[in-house]
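Before I ask anything, here is the structure I am working with.
The complex appears here without one of its protein chains, the remainder shown in place.
Should a chain be cited, it is by its letter among A and B, assigned in written order, with residues numbered from 1 in that chain.
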Amino acid sequence: MEITLTHYLLLAMVVFLTGMVGFVVRRNAIVMLMCVELMLSSVNIVFAAYSRFHGNADGHVFVLMNFAVAAAEAAIGLAILVEIYRRRRTVNVDDLKALME
Amino acid sequence: MEGILFWVCGILMVFGGLMMVVQRSAVVSAVWLIFAFVCAAGIFALLSAPFLAVMQILVYAGAIMVLFLFVIMMLQGPVLEGGRKRLALPMWPAVAVPPMAIAVMIIGYVKRHGTTGMGGPAPEGFGSPEHVAELLLGKYLLAFELISIVLLVAIIGALAVGKDERKLPWK
Partner (left out) sequence: MELLNVNIPNWSDMGNWIPEAVLCVGFLVALIGDMVTRGKKPVVPFVISVFALVTAGSYAVAGLNNPGLAAGLPIMGDLVVVDGLAAFFRILFIFAGLATVLFAWTSEEIMGRKRENKGEFYALILMMTAAMMVMAEARDILMLFLSMEAVGLVSYVMAGYMRTSLRSTEASLKYVLFGAVSSAIMLYGLSLLYGMTGAMDFAGIRAALVSGPVNGFALLVVVVMIIAGMSYKIAAVPFHYWCPDIYEGAPTPVSAIFSVGPKAAGFALMIRFFYTTLAAGPDAAASVGIIHIINWPLLIAVISAVTMTYGNLVALRQSNVKRMLAYSSIAHVGYLLMGFLLLTPAGLQAILFYLLVYTLMNLGAFFFVVAINNHLKSEELDDYVGLGFRTPWAASMMVVFLASLTGIPPFAGFIGKFYLFTAVLDKEWFWLAILAALNSVVGLYYYFKVVKAMFFTTPLEGADTSPLKLHWLQYTVLAVLAIPTLVLGLYWGQFKDLADQAIAAMTVGF
């Protein structure tokens, strides 16, 4: 059976939705950040697949930039998490209620 | 051959993602995520993007996930276990609707815009480091500069947020 663009798109969709459901269901902020990484990675598959389909490598450049952005986002998110942990001894978003009224 | 590899990598990647969501321990979740990323590297290789496949392993599965694991280890404690929400019944629609909406949208998109082919064989050297470098340092040079600034901001920001003033050597 020939593997077509549709297969890659559907694979990316399933992975994206896994990440999204995980983000909503999990309450541990570190795991929530990891779910976002999974979502970004599924978008990378879409870019790479279309890049191959169109035969231009612009999508590859986008994927590379996406790596860097994901790293930057993870670094800042984790730094904020560590800071919260220092004060609250928790990274569970349900316990962070200072802003909820 | 491509078909077998696609199914192996694809199913394992989805499996890894699912396990990451299901596992209660953050460390185990992180390891499953690394597993999923390695499978994604396989998908990149199938899409004739060898450079991306290598970078996926080096940067994503390597650097970024090491950062995650490092933080998890640093905050090691009972709080990191557990952490799945027990949803009250009225909350379920709120959780289920956005992903389902996206699923419907994407399936509709793929139905209308998917294809049965891959657009012919990839040209010689497609997706090789040389090919990507030409674009990165040519057409996309400005974006390359911008991303370096984004990373610098991330470093400064992480420092500003995370540093413990009392322990800095010059204080």
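Basically, contacts are C-beta pairs under 8 Å (C-beta built on N, C-alpha and C of every residue); 3 or more make two chains touch, one makes a residue touch a chain.
This structure is a prediction, so every number in the text was calculated from the model and none was measured.
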Report, in label order, the displayed chains that the undisplayed chain touches. A, B
Applying the definition given at the start, please give the residues of chain B touching the unseen chain. 102, 105-106, 108-109, 112-113, 130, 133-134, 137-143, 146-147, 149-150, 153-154, 156-157, 159-161, 165, 170-171
Can you name the residues of chain A that touch the chain not displayed here? 16, 19-20, 23, 29, 32-33, 36, 39-40, 42-43, 46-47, 49-50, 53-54, 56, 58-59, 61-62, 65-66, 69, 72-73, 76-77, 80-81, 83-84, 87-88, 93, 96, 98-99
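We take it that only the chains that are shown with their structure count from here on.
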Chain centres from averaged Cα atoms put chain A and chain B apart, in whole Å, by 5
Going by the contact rule at the top, pick out the chain A residues touching chain B in the complex. 1-11, 13-22, 24-28, 30-31, 33-35, 37-38, 41, 44-45, 48-49, 51-55, 57-58, 60-61, 63-65, 67-76, 78-83, 85-86, 89-92, 94
In their shared complex, at which residues does chain B touch chain A? 2-3, 6, 10, 13-14, 17-18, 20-21, 26, 29-30, 33, 36-37, 40, 43-44, 46-49, 51-52, 55-56, 59-60, 63-64, 67-68, 71-72, 74-75, 77, 79-80, 82-85, 87, 95, 98-99, 102-103, 106-107, 109-110, 114-120, 122-123, 126-127, 131-132, 135-136, 140, 143, 147, 150-151, 153-155, 157-159, 161-162, 164
